[in-house]
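A protein chain is absent from this complex, but the other protein chains hold their places.
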Amino acid sequence: MNVIQITIFGVLLGGVYALMATGLTMLYGVMRVINLAHAAFMIVGAYIAFVLYRDLGIDPLLSMLVTGPALFVVGVLVYQLLFRPLADNPRFTEMTVLLSFGLALAVEGILGSIFSNIYHSTDPSYATGTIDIGSVFIPTGQLYGFIASLVLLAGLWAFLYYTKPGYAIRATMQDRAAAQIVGVNVDRISALAFGIGVGLAGAAGSLLSYLFTFFPGSHLLWIGLLLSLIVVGGLGSLKGAFVGAVGLSVIAAFATDELGPEWSYLTFYVLLFVILLVRPQGLFGKAETI
Amino acid sequence: MADAAPAEPVGGPAVSRRRFPLSARGGFLLVVVLGLLAVPLLYPVLVPYAYVLQLLTGAFMWVAFSSSWNIIGGYTGYVSLGHNVFVVVGAYFSAALFVYADISPFITAAGAGVVCAALGVVVGLITLRTRGDAFIIATIALMLIAQIGFDNWMWLGGSSGIALPPLHMSEAALVKVPFYYAMLIVAAGAVYLSYRIRHSRFGLGLRAIAQDEVKAEAAGINTRAYKVVAFALSGVFIGVGGALWGYSLFYLRPEIFLALAVAADMVLMAIIGGRGTVAGPVIGALLIVGFNEWSVSEFGSSELNLTITGVLLVAALLFFPGGIIGSLRERGRLPRILDWD
Partner (left out) sequence: MAVLELEDVRAGYGSGPDILNGITLGVDEGETTCVIGPNGAGKSTMLKTIAGLLRVRSGEIRFDGKRIDGLRADQVLGEGVCFVPTDRSLFGDMTVRENLAMAGYSLGSREVLHERIDEVLEMFPILAERSSQRARTLSGGQQQMAALARAWILRPRMLLVDEPSMGLAPQVSDQVFGVIRDFREAGMTVLLVEQNARKGLECAQWGCVLDLGTKRFDGPADSILANPEIHELYLGRQADGNGGARP
């Protein structure tokens, strides 16, 4: 397969990964939460898309209008009920990891009892279509997913840079205490950020539903991938999430072509360890003293 | 924890004017251990023999697993969510030596522990350079790497697995006996290690790191070295236990050991029992093993089990972060026989 073709694959998928990872890194940035349930929420979105497709014939891309808001609400609830009570805990990040881990298990269990452990996916027509340009082809499924992701990410960017609450979220991500001192209600802003972060995961789930097969246990694989990605990009850095997503995806595409299918995931983990060796704070993260 | 009565060291006195040489705590433990040693001897009488031995063997293994996890996840406050990597490495290490060099896992199990410790050092050096957040993620990645690695390692059977020569005894049920004793030793070793760490300067340093790593570093503790050693130690008995577990199954597949539930249970047991205490993981392991037995016989399916595990974990963290031991201690109601800290 020629270089351009592989790069196209890498970039298109990378955009979708960026959508998935952005919410995750945002939650870390706003509140130092490592949300291990993030991928589980994504799978929930995928199942919602699946059911909408199977029972109502709703196109997965369109279902983003449902999965996004639905998971937004879930995100806010999870913040209010689970993470907010832990806010004063001195071992906050540790507690949130364990908490979200438990949440992920519970979600997997519930999904498993509703849907059983077989593989699912939606199959709209564009999932297998291609656009041929000269010697390369562009898979329409990935292309639409890429475009949808970019639209959402652009919307997020506009929100963060042109609206007051968006500014407040960015301020809180940079320095929570400083944001409080200038009058940001960091509690409300955190709830909003959570909603947005998980909502993005939900919307990404719609894309996942036709781009990949999934089953209740898939979230483990995905969370590993996404976490590795945001560490490489820099925990809490939105720019890092995007660059990391596209960059790693392209590298993984080449690795898969050269070395085999397992490298589509293995690349991410290996590069995680590499970045921990070489630059532990990630590409765009801030160096820590410890 | 210091005893109230000064002349009463745990487990046996150096100098004592008491009539009984052991404290209540030491005596209790001795009775328990002797009792456990005696169980397999009840062969003709105990029914169902194989089932009970198997259940207890499993309990011992989980006691070892959760006590070991507690070293890094409880004492040091560094949550490892991919800790079952040590299980699979230990299991396959001994399995490989058995299949290809004909050495019984009962002999190589200790080596499995050493290998896991070495792995812990290597991984620890890479991942413990920054604060906890990256470490946690790295342990997940490690588990996923192991999944892919072992699934594709054809020399060890890949995802189809590897079969081990079975063990033969005069009666079929007696096959369980050597595993019973071996795992009991592993559990005792793991708990003893946990106890010794807790009561050492090393353990004090780990706890300082858990409380406030910056201050610990400022106080002169080489936090990186401490963390790496803790991580390595936390793998030892898991490797040994894993080797024995693999052998006891006589057929190994990576997914058995790398199942999310294995990693989750280790964590849950330590937290429910009481993270950062010596007795906590033991209590937690016994409770959860018992609970799992009951729940599987009641509900059968494993999805519900997973949900319950998750819900229990969430509930414990929100309402009883100290676990059973911690909560009892807070209320001043911890019985002395359970106070091993």
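As written, the chains take the letters A and B, and residue 1 is the first residue of each chain.
Basically, a residue touches a chain if its C-beta (ideal position, glycine included) is under 8 Å from a C-beta of that chain, and two chains touch if they have at least 3 such contacts.
Please read all numbers here as calculations on a predicted model, not as lab measurements.
> Going by the stated contact criterion, tell me the shown chains that border the hidden chain.
A
> Considering the complete complex, identify which of A:A168, A:L220, A:L248 or A:L272 is in touch with the unshown chain.
A:A168
> Can you tell me which of A:M26, A:L153 or A:V186 touches the chain that was removed from the display?
Going through A:M26, A:L153 or A:V186 one by one, A:V186 is the residue touching the chain not shown.
> Need a quick check: the contact residues on subunit A for the chain that isn't drawn.
88-90, 164, 167-168, 170-171, 174-175, 177-178, 180-187
Rule of thumb we're sticking to: only the chains that are shown with their structure count from here on.
> Using mean C-alpha positions as chain centres, tell me how far subunit A is from subunit B in Å, no decimals.
So the centroids are 33 Å from each other.
> Given the complex with subunit A, which residues does subunit B contribute to the contact?
Result: residues 77-79, 81, 126-127, 129-134, 136-138, 140-145, 148, 151-152, 210-214, 217, 223, 260, 264, 267-268, 271, 301-314, 317-318, 321 of subunit B touch subunit A.
> List the residues on subunit A that touch subunit B in their complex, please.
Listed in rising order, the residues of subunit A that touch subunit B are 28, 32, 34, 36, 82, 85-86, 89-91, 93-95, 97-99, 101-110, 112-113, 117, 216-217, 220-221, 223-225, 227-228, 231, 235, 262, 265-266, 268-270, 272-273, 276-277, 280-281, 288-290.
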